[in-house]
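Up next, chain A:
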Amino acid sequence: MGLFRWSQSRSLWMMHFCTGCGAVEMPPTMTSRYDMERFGIIPMATPRQADILLITGYLTVKTLKRVVRSYEQMADPKYVIGFGSCTINGGMYWDSYNTVKQLDLYIPVDLYIAGCMPRPDSIIDAFVKLREMIAKGEANGWKRYRENLEWYRTNQAKVFNVEKWSAIEP
Partner candidate 1 sequence: MVILEFFLVLIGITALGLLYGGIARKWSARIQRRYGPPFYQNFLDVFKLLGKKNTKSHGVMFALGPVIAFTGIILSLFFLPLGNSRPLLSFEGDIFVLFYLLVIAPLGMALGAGEAANPNATIGIARGLTLMLGYELIFFLSAIAVMVKFNTASLWKIVEIQGTFPKWNLFPFFLSAFAGLIALQGMMGEKPFDLIVAPHEIASGPMVEYNGKYLGLLQLYHAIAIVVETGLFVNVFLGGGSILTFILKTFFVFMLAVTIDNIMPRFRIGQAVKFYWKYPLIISLLGILVVFIWR
Partner candidate 2 sequence: MVSPILAIVIPLAIAFLMPFFSALSRKSVKWVFLAVIAFNFYAAIMTFLRVLSGPILVVTAGIKPPFAINLLIGPLGGLLFLLFEGVAFLYAIFLLKAEIKEPVHRFFMLFLLNVAGATGMILTGDLFNLFVFLEITGISAYGLVGFKRDKKGLEGGVKYLILGSVGSTLFLLGVALLYSQVGTLNMADIAGRIWMLKKPTLYAAFIMFLVGLGVEAELFPMNAWVPDAYEGAHDTVTAILSTVLSKAGLYALIRVVFTVLSPQKAFLDLLLWAGLITLLLAELSALRQKNVKRMIAYSSVGQMGLVVFAFGMGSLFALQAALFQAVNHVLSKGVLFLSLAIMGKKREGLELENLRGIGRELPVTGLLFSIGALSLLGLPFLSGFWSKISLLLSTADLKLWVPLGLVLLASIIEAFYYLRTIGVFYTGTDFRFRETAFIRLLPVLVLVFVILYLGFRPGVLAPYLKGAAKELVDRSGYIGWVIGGLKP
């Protein structure tokens, strides 16, 4: 299985969910200046074809519901990169009534990039770090999600004020 593991680490297709202000950092990463394609990472339009889900900013409850649905639409193995301090602990919206504080409670995050909107070089650094984690087989957020789905579902239900919540499948 080494070949698959190696190819999974070398060819990553990324779908960035532009929620907050982080999205503006993506174009320089993709284009000539920093060129993430060198690492085999191309932006993909649909969750179906994506491997990485890049959450690029703070998450209101409303957007969180859509994020979870796109996450469920992706095929395994899938990785989530939390982008900027808002996903880590709510960042400057730490006491806002509307934003989600800790993304990790709702979808498994493999990698966080600190910084109140990190620069492209730290994004590239994150991608390189992710490649190593995949190669070593550490990036298994999707396994964690599948094993304790119940825990995630209760968290999600709590924040969506509904007693039982399923993403897409009725």
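Here is the rule we use: a contact is a pair of C-beta atoms (placed from the backbone, for glycine too) under 8 Å apart; a residue touches a chain by one contact, two chains touch by 3 or more; residues count from 1.
Here is how the candidates were picked: all candidates are chains of the complex that A comes from, given by their letters.
Not measured: the values here are computed from a predicted model.
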item	value
Single touching candidate for chain A, where 1 or 2 all sit in one complex	1
Parts of chain A lying in touch with candidate 1, wherever the complex brings them together	3-4, 6-8, 10-11, 13, 31-32, 35, 37-40, 44-46, 48-49, 51, 73-77
